[in-house]
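Here's a structure for you.
The complex is shown incomplete by one protein chain, all other protein chains being positioned as in the whole.
Going in written order, the chains are labelled A, B and C, and every chain counts its residues from 1.
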Amino acid sequence: MQAMVFRRILIGFATLWVVSIIVYFGLSVLPGDAAAIQLGQAATEESLAALRAQLGLDRPAYVRYFEWLGNMSTGDLGISNAGGATIASLIGFRLGNTLELGGIVAVISVPLSVFLGLAAAMYPGTWLDRALTFGTMSLVAVPEFLIATFLVLIFAVKLKWMPSIAYMSGGETFWEWVHALAMPILVLVVVVSAQMIRMTRAGILNVMNSPYIEMAILKGVPRKRIILRHALFNAIGPIINVIALNLAYLVSGVVIVETIFAYSGLAKLMIDGVQTRDFPLVQACAMIFCGTYVVLLLIADIAAIMSNPRLRNPK
Amino acid sequence: MSNTTENPGAAEKVVDEIDKFAELPDAPPKKTIKLSWTGKLAAAIVAAWVVVAFIGPWIAPFHEAEFILDDSFVPAGGCAEMLDELYDIEEWTPEAITKYCSDADVTLFLGSDYLGRDTFSRILWGARTTIGISFVATLFAYFMGITLGIGAAVSGGYIDMVLSRVNESILSLPSIMLGLIVVAALGSSIPILIATASVIYATSVFRIARALGQDIMVQDFVEAAHARGEGLWWIITREVLPNAAMPLLTDFGLRLVFVILFISSLSFLGLGVQPPTADWGSMVRENMAGLGYGSYASIWPAIAIGTLTISINLIVDDISAKSGGSLAKKMV
Amino acid sequence: MALLEVENLKIEARKDDGTPIPIVKGVSFEVKAGEVVALIGESGSGKTTISLASLAYTKPGLEFCGGEVRLHGEDLLTMEPLKQRDLRGQKVAYLAQSAAATFNPAITIGEQVTESAVLHGILTQEEATKRAEELYVALELPDPDRLGSRYPHQVSGGQLQRLMAAMALVGKPDLLVLDEPTTALDVTTQIEVLKAFKKVIREQGSAAIYVTHDLAVVAQIADHIVVLYSGEVQEQGPVDQIINNPSHDYTRRLMAAVRPTPTAGMSDDDDHGHGRAEAAIAARGITAGYGGIVDGEPAITILRDINVEVERGDVVGVIGESGCGKSTLARVMAGLLPSARGEIVLNGKTLEPALEDRDRDELRQVQFVFQMADTALNPRQYIGDILGRPVEFYLGLKGEDKRRRVLELLDMVELPPAFADRYPAELSGGQKQRINLARALAGNPEVLLCDEVTSALDSIVGANVIKLLTNLRNKTGVSFVFISHDLSTVGSFADKIVVLYAGRVVEQGPTDQVLSPPYHPYTRLLITSVPELRVGWLEDTMKTREAAAGIARGVEITAVGCPFFNRCPIAIPGTCQLETPPVRMHGDGHEIACHHSLDEVEHSEAETQKVLHGYEKAIVDDDSAIKA
Partner (left out) sequence: MTKKIENTDVDYGDMTGADRDLLTAALKRGATRREAMQMMAATGLSVAAAGAIVTSAEEAIAATPVKGGSVKMAPSLHGPDDAIVPAQFTSTVDYTRGRCHYNSLVQLNDDIIPQPELAQEFGANANATEWTFKLRKDVTFHDGSKFDADDVMYTMAQHYGDDSVSVVKSLVAGVEWKKVGQYEVKAILESPNSDLATLLGEKQFKIMKEGSAEEFRSGGALPTGTGPYALEDFQPGVRSKHVRNKNYWRDGPNFDEVEIFAITDPVARVNALLSRDVDMVAQVDPKAIKQVESTDGVQIKSNASGSYMGMCMMLDREPGNNPDFVKGMKLLHRRDKIVKSILKGQGTVGNDHPINEAYGADFCADLAIQDYDPDQAKHYLQKSGVTGAECVTAEVTPGMTDAVLMWQRECSKIGFDLQVKKVPTDGYWGSGWMQTPVNVVTWNMRPTATIMLDIAFAPTAPWNDTAWKNDRFGQLLTMAKAETNAAKRHEIQCEMQTLAHEGSGMIIPAHMNVVDGHASDIMGIPNLSLGILGGCEWPEFAWRA
């Protein structure tokens, strides 16, 4: 088992490394560099050259890549090409924001989705199941930004219950904080839960074909126990996997929600970084996203191993 | 042949005698795919949209880029007498519509968009763009994903490892981010959108195809072909692919939905299909400002997206999600 | 009043268009308290469906549409769902065919065994655990104290099958439903499982419904037999009457398909005129296994130093329990698994170990027939294409020639030409197996490697396939390597038998010689394990065999010594487990690998018999004690 986990960790590092290459050289083919973007319409050749020299962009891409790799391995994320702040200071705050939002959404949506997913699987074909299936399917099939905009129009603009943007001045109490984040939380919970409910239900129903489920029925085991004890323990691997993917999404994929609610998160930062050709920043964000993905899936893998007696107790 | 033992001989005799006890089939004949009424309705909706995608531009009253009215967000039923002869209507109230449009030449069935173009025409035109791009992108994604995925499954070893790592890396990056980088680098034309979406979604297809490939590769009939001395090409195309087709096909539907949503999201960020080409995602986006005062200009394309994607999902669910449900219904 | 009365039971499936397909067509029978009723029939006869009706259950897609199933006089089919649930596991308990699949892999054995009784409130958890442990002891399961905390994958298949019985019995049900509980097991394992079942059923005093297609098994365990065909009762009556005096044609046909006891002289031993001088295919000094090969030793060795020759036109039967390396031997011959050491010789020419390196004609001459026709035929190809491809591939025939050859092949395996346009799913199991054979024959091979081709088939169907093979051998002169765990099948068909144990040949020689003394102790175990169609055989065999070999133990592959050491009744401690046994020749081509001289072996057999007689007495006493 340790060997399996160790192997997974190695694979994770390999993935991170490949990502760093893809992102670095992917960015270097973009038209315009940080200096050109920063100066924009106001660029002249001298000012471009001056800014490039100041940012160190006059050296070849591969040199900068290895320099970056070296710094990265010592934990130094470097300095932003745009604005000159350290990447760590830019990221730190937003990473906190992202984790706060993602965390609270996860705390709400994971138990909710697992509960509803199990409920739907427990009573297949009933109105509850049909309503959940159709409802979640519709939510999954509609663009996220539309859901967000609708909810803003209803709850923020018309009813004025919640703020339309997730803006915090700092120093809020917990409830002020929750209130400020209410809209993005709501939207993300809706979007993420829809996906997880579906997958939980599907994961359970997938093992429901097994002979041991039929055996449980023939032993007179009540449905609640069939689902919670017999099916869930066998479906837990795929379900945890889906949860991990959704959590990774909460860290890296919420750019649209961040845009709509003007929330300063990491995804938006990376988009800004691409737009300003701020390579060190984009690179650092990409590493964080990839790292999150790798770590979450690793945890999911380990959880799957732990939940599977075959892997946990070899013969 | 002479039979010295008694029993086999007896068996032969009995078998010959008793023809009426034919070998019984193993199980009731396999069920063919059968859609529930929701599935049938969904299939009809998808079929209708596909037809619209083909003939939309011919049945649309206007060109997608035609500026019909000066007024934006005119409600459904608004009208224009002739293209350049415009009403100067302060507000498109229901009364105004009745007054001006009762015998107008040209009626905007679903109202006008933010630039005064005909929403209905744009939805009809947009069907081609949206469905076309997504379909072609998904097709390419499948082509790439299956080729590489099955290739990795079949070759194994070093090739499999490298392909899987690169794939995992792309998969670990948020898709919008990748889309953004590519579109920023190469601009946002339809071929580039298709290429971007197909590369991004090829990663998921790769995973599925690889897993399916690995499952099928250990099946006896593949081993039989292998033992016969068949080459890799035959094994992939004749033995593995036909058996992966059904699960891949249902996944195709879901993937198509994701591609539609992905391209809509890119449009939301201003990177999707570029104007004046009508695309449902962009239409939702560009008319969103009208939502605030009751214009449906962004609702119609949203409904178009929703009906299409939900219908595809319904069909896929109908085909695949039956598994397990039947036994689950036996629970007490 | 009988315990269970089934009266005019009708069960239907529905087609897509809603038209019903009758599955069970008005079946009536009854089970009295303490009685074991066997439902016997081939697959498709509705026997499982009927047995499940006694739990008020149908498989999804089927529905009750008439008749009554009364337990203690109360109709189960019209009962409320909640009462039906209480009934299951409490009054009626079910034992499924494959314990490996029916045990939940994520839950400990103890919890699964006691679950039903605790849930129904019959016993508290402590009581249930205690009772389960008693049952483990009664079922002769090893390590009863700790068995409950283990997971299903940690115990063997035979043990799981017995654990399933514990699971069913823990709630003291009135009726047990046993659905083919021994079909998936090796003969050696089958015996102990049967014995355990019989013992606990008798001990617990439950009535039982025993579902099977194997009359020989039924004869050992049932009091009453119901013969089913196509959802209808053909004949029913007490076991003696049905076995000794079958009145119905179908019953007779079932009886005919029962595997005969392997004895010398059962095979057709005439010379087929193909000449015996030259080996068609031979394995010389083969060592093979999985994982990386270092110095001719694979990481996991399956076969060790195997020498087998298949003479032209001969049938060589390879037997042994699961895990002995029978299939591996065939795979090495086919080149699917390159050997680590040794060589495969075809018509005097040494073949490359891996099939990738063999040329097409060499591949053509050695054909592999897979065990499961279900999975060996590509479900997405027409039969015509499945057969056509090797025709084209090996013989280069195209168009009309190819078509003609395909039809010829179908005819050869006694199937109508129309089958060329069907998909495998539209064929029955036996028909699929015929196609599987036809495909192997398509290229006019020299050698057919048949891997357990009848094991997954019902007895009648299996018998038909054997008959077909016999015909083919005579018609085509192909040599067969016939792999089976079933000695009676091999004995009836093979010219020569190779007995494999734990990757080594322990005995080989002409069929008659192998099936007559002196036996290798392992061969003897196999021979005695084949059930006979006679009431009382099980008891007789158990008495003789219990001491003869530790049958409960699994096959263990060892690098040194005799692998059978730990099961051998005449093992010589200090020698057998350390030294590789010498190969002793006995007559023309009959080899036995044993440390004992052949005389000693024969002598020891007599000795064992003596010992056994004493044991038999003890068993009888034991039995009478139970009865009392």
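Observations, loosely collected:
The criterion applied here is as follows: contacts are C-beta pairs under 8 Å (C-beta built on N, C-alpha and C of every residue); 3 or more make two chains touch, one makes a residue touch a chain.
This one's a predicted model, so the numbers in the text were calculated from it and none came from an experiment.
Taking the full assembly into account, the omitted chain touches A, B. When the omitted chain is restored, the residue from A:Y212, A:F261, A:F279 or A:Y293 that touches it is A:F261.
Contact with the undisplayed chain is limited, among A:L10, A:A50, A:V107 or A:A131, to A:A50. Check B:L271, B:A302 or B:M331 against the missing chain and you find that the one touching it is B:L271. For the chain left out of this panel, the touching residue among A:F6, A:Y62 or A:F93 is A:F93. Chain A residues in contact with the hidden partner, per the touch definition given at the top, are 30-32, 36-47, 50-51, 53-54, 80, 82-86, 90, 93-94, 149, 152-153, 156-157, 160, 163-165, 167, 169-170, 259-262, 264, 268-269, 272-278, 281.
Take chain B: the residues that touch the chain left off the picture are 65-67, 70, 72-73, 90-91, 114-116, 183-184, 187-189, 270-271, 274-276, 286-290, 292-293.
Rule of thumb we're sticking to: only the chains that are shown with their structure count from here on.
Of all chains, the one whose CA centroid is most distant from that of chain A is C. Rounded to a whole number, the gap between the C-alpha centres of chain B and chain C is 47 angstrom. Rounded to whole angstrom units, the spacing between the C-alpha centres of chain A and chain B is 24. Computed centre separation for the pair chain A/chain C is 52 angstrom, with centres defined by C-alpha atoms.
Residue positions of chain B touching 2 or more other chains: 327, 329-330, 332.
Residue positions of chain C touching 2 or more other chains, listed in rising order: 57, 85. For chain C in complex with chain A, the residues that touch the partner chain are 52, 55, 57, 59, 85-90, 93-94, 96, 98, 101-108, 115-116, 119-120, 151, 153-154, 167. Interface of chain B with chain A (complex): residues 165-166, 168-177, 180-182, 184-185, 257, 261, 264-265, 268-269, 281, 284-285, 288, 291-292, 298, 302, 305-306, 309-310, 312-314, 317, 321, 323-325, 327-332. Looking at the complex, you find that chain A touches chain C at residues 210-212, 214-222, 225, 229-230, 233-234, 307-310, 313, 315.
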